[in-house]
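Every protein chain except one is present and positioned as in the full complex.
In order of appearance the chains are A, B and C, and numbering begins at 1 in each one.
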Amino acid sequence: MPQNSGATGVTAEEIRTRVRELAAAHDPATTDHVEFLGHRFDAGLAWVHFPVGCGGLGAPRALQQVAEQELAAAGAKPANVYRNPIGLGMGAPTVAVHGTEEQRSRLLRPLWTGEEVWCQLFSEPGAGSDLAGLATRAVRDGDDWIVNGQKVWTSFAHKARWAMLLARTDPDLPKHQGLTYFFLDMSLPGVEVRPLRQATGQAEFNEVFLTDVRIPDSMRADEVGKGWTVSNTTLMNERVAIGGGASPREGGVISPVAALWRSRPEVRTPALHDQVMKAWVEAEVARLANARIGQQLAAGKPGPEGSAAKISFARINQETTRLWLELSGEDGLTYDDWTMRRVDLGGSDGGRSAGYYYLRAKGNSIEGGTTEILRGVIADRVLELPREPRTDTKLPWKEIPR
Amino acid sequence: MPQNSGATGVTAEEIRTRVRELAAAHDPATTDHVEFLGHRFDAGLAWVHFPVGCGGLGAPRALQQVAEQELAAAGAKPANVYRNPIGLGMGAPTVAVHGTEEQRSRLLRPLWTGEEVWCQLFSEPGAGSDLAGLATRAVRDGDDWIVNGQKVWTSFAHKARWAMLLARTDPDLPKHQGLTYFFLDMSLPGVEVRPLRQATGQAEFNEVFLTDVRIPDSMRADEVGKGWTVSNTTLMNERVAIGGGASPREGGVISPVAALWRSRPEVRTPALHDQVMKAWVEAEVARLANARIGQQLAAGKPGPEGSAAKISFARINQETTRLWLELSGEDGLTYDDWTMRRVDLGGSDGGRSAGYYYLRAKGNSIEGGTTEILRGVIADRVLELPREPRTDTKLPWKEIPR
Amino acid sequence: MTDIPSLLYTDVEDDLRATLRGLLADRCPWSDVLARVDTDEPYDESLWKSVAEDLGLAGLLIPESLGGAGATAREAAVTLEELARAVAPIPYYPSAILATTALTASPASEARDNALPALAAGTAIATLTIPATTAPGAEFPASITGSLDANGQLHLTGAATTVLAADRADLLVVPVLIDGEPHLALVDATAPGLTRTRATTLDATRPVGTITLDGVPATAIADPTQAPAALAHALVTGAALLASEQLGVAERSLEETVTYLKTRHQFGRPIGSYQALRHRAADLWADIAAARATARYAAAALAEGSDDAPIAASLAQAYCSDVAVHAAEECVQMHGGIGFTWEHPAHLYLKRAMSLSLLQGTPTHHRAALGGLVNLPSA
Partner (left out) sequence: MTDIPSLLYTDVEDDLRATLRGLLADRCPWSDVLARVDTDEPYDESLWKSVAEDLGLAGLLIPESLGGAGATAREAAVTLEELARAVAPIPYYPSAILATTALTASPASEARDNALPALAAGTAIATLTIPATTAPGAEFPASITGSLDANGQLHLTGAATTVLAADRADLLVVPVLIDGEPHLALVDATAPGLTRTRATTLDATRPVGTITLDGVPATAIADPTQAPAALAHALVTGAALLASEQLGVAERSLEETVTYLKTRHQFGRPIGSYQALRHRAADLWADIAAARATARYAAAALAEGSDDAPIAASLAQAYCSDVAVHAAEECVQMHGGIGFTWEHPAHLYLKRAMSLSLLQGTPTHHRAALGGLVNLPSA
């Protein structure tokens, strides 16, 4: 966002003043939360580094922290991330950077207040790790685009009003060049959302079928053929800050395992002790590694360790939940419930049986970038190893074997 | 060997008769071993499936077993495999299949008797896994070939009179097509053998430097440009029959570890017990897997499990010797001797310190086909997975990046 | 130890496999297995009828004189391989392996000799009322006790948890303490005083449940001189043969994976052409080849009545358990997203493999037990 360089000279004191004025005009204690968030947006205090009129003040990004603290001190609840995580985390920055004036003013405010939930329509059954190979077609028809295709691994699609859609507009170009990015109104005819049931029995994600959906060209983000660039803005904001802060010792999945070990001496055997200690060591090492990543970020030296952290997060969850099952003895044979139900990503899933966590952990090395892809990222970007030979980047997309 | 199809109708009884005649003419108890082996060769009892005149009778291969048993019963010692393993294992079949009449009569008899030891000059510093990429050049000059290059990982080179040499005769052809195979007299001028010291401190192998070595064309095996085909005959015979027979339980490197555990209770800890048992399980499983391979071979159904057996052999040796070091406590810090000395492959290396075996085991996953190459063999030949894209098979050799 | 029995499959075993595989391909596609998870009918009764009655496989381990096939653990092992490959939802293992071997190891008696022909015919299904996690070498269970009433009729009281096929069995083989002494008793599951529950299980194709006995009439079939050995034999047999189930699950997982690796394209080429995946698939194949030898050895040792059977059983469990879980885990991972969905069979293999690793002793347990069997004492 070139316009947010902080050159406008907004100071922390001005932020504090604006918060005080906002709180004086709309008492956080008595104002409806959504309504208050709207006022906060209008005051430029949603994302202070966004441009004026887009919920921001064109202030330096670091001042967001000042706004949050001051608002919390004034008794204001923050935006509800659990209600609209994809919109807040990825939709907003994409709209702010690549959206037109009209798109920004239509989309950002209800996104911020949570009145309009967002989802992301990127992955397809045939395009997982190879996102740029996607097949959903958008064909120009007058002032509209007619879209057909199938998207998958879409969380929040059943609640979303808007989607970030990546579609192919020119199959004759090489794969990365023929893509265009749209903001899709999920209430349009031809959009069908079906829950996608997982190995755990429940559905955190959806499949989305797009059949002759007409998107007005006014809802295209950036230029035709620039979809890959726009999607990179979205994905750069996807990385959850795994290493954001210092979690407590025994804070993760080691916690129930350690608790079980301490509370049920009858399950203890010498060999299992070593396995529990291995899991404990892995968990504590990962905690320290994440803390170090957080310290690097805080010192303004972000490192590439995030990919490593995600790899180890998945591995530790998988190994430790398996150990949990073994320690569970007879209980390990049972499961709480296979009934299909929708569960929101990020929603609470506490209190389930060990088997649930074992199965769910299998997704950790697939979702949000497979472990294999992340290893490739480290090999490419950190170790700068030679790339594998590629045959798919220069061919017209339609000629790539699939 | 098309000529050994057994069509000559030699029977087991004839073999037995010939053995009796041989033993009657040359009493094994009193005849010098080398001399006896020479008579055995002349009687066609060296390799009964080889052609007549080449130490064989053109008999079915299965009758070799009859000859060996009958000779042993007559008190004759078998050929000394330890003295000339490469000659007996790989050289002889290569000469028999690809050699000229002249080469067979010159080479096979002293190879068999052990009077002339053989080695193999294939691998090069720049061509290990990628043998067909080798760079040693042979240039035609009248009736000779002038050879220049460097070979490596050559066991027995310092004792060998003959070598199987693979060299590049046409760098303008694709890599597999420009190779020619020679029988090299190691006593020729320009052949220099240097010991190759290993991580263990000792040298089981050699480097061989070839500088303007003149090989007469009469010592070329098969046609010019057919070297890759000939080398495959050699390599097919390289596979040591790991699964040849049933080794006893605790027969491998688990043996000293189990002995240490049994004899020194003070080293035992609960966690180490699980590690020892893991090693024991791996060893016993490998023993059974090898026995099954042997049973398949005996049933005439050779499977592709040999590659898997070699992978697990290396892994087990490596993991178990590491455990041995850990169990050794203070002794694990020490080493018996770093002094450089030559050791023959296959020679005894018993009674060394645990550290020696730990280091030596590191070679097991490299020598005779790396674990990585063997995994590729399984992926290609057993699982029939798609090959990796290759760029080196059709280019002229000289244009391949290296 | 140098004389290793044949670890190959005989022609008879190959034929058995082909017949059963054909039946299962036809009658037990994974989609049917999956659909059943959302129903209240965990067992495929019709498939049971075909396997047990039509093919006669329920009686493999029962002597011909009692209506069985008089076959050996080798054939039973092949049967379990195939059933596991198909994740078949039938109670073959608890009935035709566990309960049957407990019965055949008990002395002849009217009760036993009436039960076994029914089991052989598949018209009755039995189970052994012990927790499914019980390992060979476990102490004789003490959770059920028996006493004689005035008429000399034995009555059992107590409970057993996580009993395989608890909800389905017609006959129960019950380890029971009578006056503190170990016995086996046979119970008709419809007898008064018997209640049973079905738990929801990680492997929905293999339910367990609790059997509660409140003065249930029973017939003693093995006395203190016989019962511990009969139970031990059943547990060793069970553990040894589960390795063949593990082998079957592992094989099927790898096959599905390899098929997918050949067809799925990303970045313009089949993902099976990527070296990291090729190497992982090759390692799995190598592990499975070793697991096959080990599972075969366990079956052969049982078939021969070898003294080495307890070692072979623990060895097989110590090795094959992990191979099966690893193969199923890799099957999920190498399929990527689709492998994590309900509508793909990978999770069925994963749940079967993980559940198998907990049955009749975990690998960790069996390694520790092996230490005692091969004179490598614990610390």
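By definition in this document, contacts are C-beta pairs under 8 Å (C-beta built on N, C-alpha and C of every residue); 3 or more make two chains touch, one makes a residue touch a chain.
A quick note: this is a predicted structure, and the numbers were derived from the prediction, not measured.
Q: Indicate each shown chain that the hidden chain touches within the full complex.
A: For the complete complex, the undisplayed chain touches A, B, C.
Q: Based on the whole complex, identify which of B:25, B:81, B:199 or B:236 touches the chain you can't see.
A: B:199
Q: Among B:92, B:152 or B:308, which one is in touch with the chain left out?
A: Of all options in B:92, B:152 or B:308, contact with the hidden chain holds for B:152.
Q: Based on the whole complex, identify which of A:81, A:340 or A:382 touches the chain you can't see.
A: With A:81, A:340 or A:382 as choices, the missing chain is touched by A:382.
Q: If the hidden chain were put back, which of B:155, B:169, B:275 or B:320 would touch it?
A: B:275
Q: What residues on chain C make contact with the chain left out of this view?
A: Contact residues on chain C toward the absent chain are 274-279.
Q: Even though one chain is hidden, which residues of chain A still touch it in the full complex?
A: 246, 248-249, 258, 261-262, 265, 268-270, 272-274, 276-278, 280-282, 284-286, 288-289, 291-292, 295-296, 299, 303, 305, 307-308, 311-312, 372, 374-376, 378-379, 382-389
Q: Considering the whole complex rather than only what is displayed, give the residues of chain B touching the chain that is not shown.
A: The missing chain touches chain B at positions 123, 125-130, 133, 152-153, 196-199, 201, 269-272, 275, 318, 322, 325-326, 329-330, 332-338, 340, 355, 358-359, 362-363, 365-367, 370-372, 375, 388, 390-392, 395, 400-402.
Everything that follows uses one rule, which is that only the chains that are shown with their structure count from here on.
Q: Suppose chain centres are the mean of their C-alpha atoms. Which chain sits farthest from chain B?
A: Result for max centroid distance from chain B is chain A.
Q: Between chain A and chain C, what is the gap in Å from one C-alpha centre to the other?
A: Roughly 43 Å, centre to centre.
Q: On a C-alpha centroid basis, what's the spacing between chain A and chain B, in Å?
A: Their C-alpha centroids are separated by 56 Å.
Q: Could you list which residues of chain A touch at least two other chains?
A: Only 270-271, 391 qualify.
Q: For chain C, jot down the residues that touch at least 2 other chains.
A: 269-270, 274, 364, 367-368, 378-379
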